[in-house]
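The structure's right below; bear with me while I get my questions together.
Every protein chain but one is kept in place in this view of the complex.
Moving on, here comes chain A:
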Amino acid sequence: MVEITEAFKNEVLDVLAEICESDEVKDEPDIRLFEEGLMDSFATISLLVEVENRLNIKVPVSDFDRSQWATPNMIIERLAERK
């Protein structure tokens, strides 16, 4: 397990809320983003670009496997692993 600070968590959630155009991601961090229609391929790219610019974490497009990045909490974990 990697350690996840509160500040990091909030930073990622802010980015996510912006991309999904919804605060649902903050209220329900286990929501299935793709199944609920909050995210799609385009949002995925926006997320990867924002994460690279703001958090300085680079994730290659083909490394983004939807089943591993399905919820806000999972996204936070995946990003923390790559920090």
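Basically, a residue touches a chain if its C-beta (ideal position, glycine included) is under 8 Å from a C-beta of that chain, and two chains touch if they have at least 3 such contacts; residues count from 1.
Please note the rule applied: contacts and distances are computed from a predicted model.
A.B. asks: Leaving aside the chains on screen, match the unshown one to its UniProt name from "Teichoic acid D-alanyltransferase", "Tryptophan synthase beta chain", "Hydrogenase-4 component E" or "(2Fe-2S)-binding protein".
C.D. replies: "Teichoic acid D-alanyltransferase"
A.B. asks: Footprint of the hidden chain on chain A, which residues?
C.D. replies: Touch set of chain A with respect to the missing chain: 21, 37, 40-42, 44-46, 48-49, 60-63.
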